[in-house]
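What follows is a short report on a single structure.
Note that one protein chain is taken out, while the other chains of the complex remain in position.
Moving on, here comes subunit A:
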Amino acid sequence: MATGRLVEVYLDLLSQPCRAIQILLSCTKIPHRVHRVALRKGEHRTAEFSKLNPMQKVPVLVDGGFVLTESDAILKYLANKYDIPEHWYPWQPERRARVDEYVAWHHTNTRPHAAKVFLLEVLLPAQFGAQVDQDRLERALLELDATLDKLESMFLRRQPFLCGDDITLADLLAVCELMQPLGGGRDVLKDRPQLQRWRSRVQSALGESFNEAHAVLFAVRDRRQAKL
């Protein structure tokens, strides 16, 4: 059970896993303090931050003297420690296993393939002032397409959410990744009604916390569109 102490998190809301954590904290009203780390300003490479996390990555959770990295581990720690609605990370072994299954698969599927599209369309051109590498982008989009096929046919199928009837940590991680390419003005679910309906259900379930967490990403999108 929670003590009076605030849990601290180090986040950059432009980072997909950071948003997942922000949303969970906001939705469940776990008392917390957010320290913003602006990756684009190199704030993850300062001596101070490196002392906290030598791997120079976000998100990081600090609970008293306990420092934890890796969004999966952080989300599961929060779900286990605090008295939040059970559907996020169910106790029943088969239901919990379904969430663990998606969360594992996510690392080498949804996450890298969606992130790559954003990297190629937004981050790399912004960083190097170069044009988008169209060949690489085409290949990345094909790869993402294959992953979205699997997401629909293997996980979502006819269920309301990825792991069953209720929203879980799995939906949170997945939706934050699939929102990322929107920063470049690209809706990767544009031609996929089944996944669009899923996204709407997730947004409804998350309420205001979803929009608040994505405000930074939307701002990136809007600035880019203004330039074009």
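Things worth noting here:
The rule is simple: a contact is a pair of C-beta atoms (placed from the backbone, for glycine too) under 8 Å apart; a residue touches a chain by one contact, two chains touch by 3 or more; residues count from 1.
FYI, contacts and distances are computed from a predicted model.
Taking the options "Large ribosomal subunit protein mL44", "Glutaredoxin domain-containing protein", "glutathione transferase" or "GATOR2 complex protein MIOS" in turn, only "glutathione transferase" matches the UniProt protein name of the chain that is not displayed.
Across A:A104, A:A126 or A:A215, the single residue that touches the chain missing here is A:A104. From the set A:H44, A:K76 or A:K116, the residue in touch with the chain omitted from the display is A:K76, counting the whole complex.
Touch with the chain that is not drawn comes from one residue among A:A38, A:M154 or A:A215, which is A:M154. Residues of subunit A in touch with the missing chain: 54-55, 66, 68-74, 76-77, 80-81, 93-94, 96-98, 100-101, 104-105, 107-108, 112, 150, 154-155.
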